[in-house]
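A single protein chain has been omitted; all remaining protein chains appear in their positions.
Chains: A and B, in written order; residue numbering restarts at 1 for each.
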Amino acid sequence: MSHITAPLDAEGFLLRLEDWTPDIARHIAQQEGITLTPAHWEIITSLQTFYKTFEVAPAMRPLSRYLASTLGKEKSGSIYLLKLFPGSPAKYGAKIAGLPKPENCL
Amino acid sequence: METQTHIAQYDLLFIFSHSPYGSSLGREGLEAALAAGAFDQNMAIIFMGEGLWQLKSQQDTVDAQRKNHQKMTSALPMFGIDALYAQASGLDERQLDLSDFYLAAKPVSDETIGELIRQAKQVLSF
Partner (left out) sequence: MTLHIVSQNNPFVLKNCLAVAGPNDALVFINDGVYALATHAALVKRPLTYALAHDITTRGLTLNHLIEPLSYSQFVALSCQYNPVQSWY
């Protein structure tokens, strides 16, 4: 995929989660310098479930709290998440998962 | 009724006094609260008057194609916001009780709400 045809916001976040495809996820991840592995997909799926449940994109703390209760403690820590999504797991995770940008990310 | 000797002091106290779908205030307040929660503030929310309807369970917005206030409000504990109060007199007036709610809230008297406001560093009203 050379470019994304689905509508994006000014910062490259998908406007509608329904437009999301795994190809779009790979494309956005590549732009952010991230190669997606099974560990990434697990978090991406969790982010999408979070959004469908609460209709809001999680900031770091709620994401971590949610992952601890769903995937377990070892997959919810900030060190683990920062390794997968360097810089800001909540922000880049949301972007790749097709969620809007979390409110508190600057 | 609880005594007023041990009233918690919050840096940020949100008062939600409007119904969830009648205006945009309910949603704005919720977004502000979640944002504050993400920053780990010492905070609480008081649901009072018409604001108590925000906690009424079984909100279904599929047919109306609107954002579901219940879903987003359910995120409060995930955002670390556990101090939720419900005005007891407002519950009685609306023939509501805590079993009608989808989140656990602590019923409080009007006097306690007044004291929570007096003790708070900042009060935000929605």
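Throughout what follows, a contact is a pair of C-beta atoms (placed from the backbone, for glycine too) under 8 Å apart; a residue touches a chain by one contact, two chains touch by 3 or more.
Note that the structure is predicted; figures quoted are calculated from it, not measured.
Q: Checking the contacts here: which visible chains does the omitted one touch?
A: Across all of the complex, the chain we cannot see touches B.
Q: Of the residues B:Ile7, B:Ala33, B:Met48 or B:Leu103, I need the one that contacts the missing chain.
A: B:Met48
Q: I need the residue numbers on chain B that touch the omitted chain, in ascending order.
A: These residues touch the chain not displayed: 15, 17, 48-50, 87, 89, 110-111, 113-115, 117-118, 120-123, 125.
One rule holds for everything that comes next: only the chains that are shown with their structure count from here on.
Q: Taking the mean of the CA coordinates per chain, how far is chain A from chain B in Å?
A: Each chain's C-alpha centroid was found; their separation is 29 Å.
Q: Over in the complex, which chain B residues touch chain A? Could you list them?
A: Interface residues on the chain B side: 31, 34-35, 37-40, 67-68, 71-72, 74-75, 78-80.
Q: Report the residues of chain A in contact with chain B in the complex, numbered from low to high.
A: Touching chain B from chain A are residues 53-56, 58-62, 65-66, 102-104.
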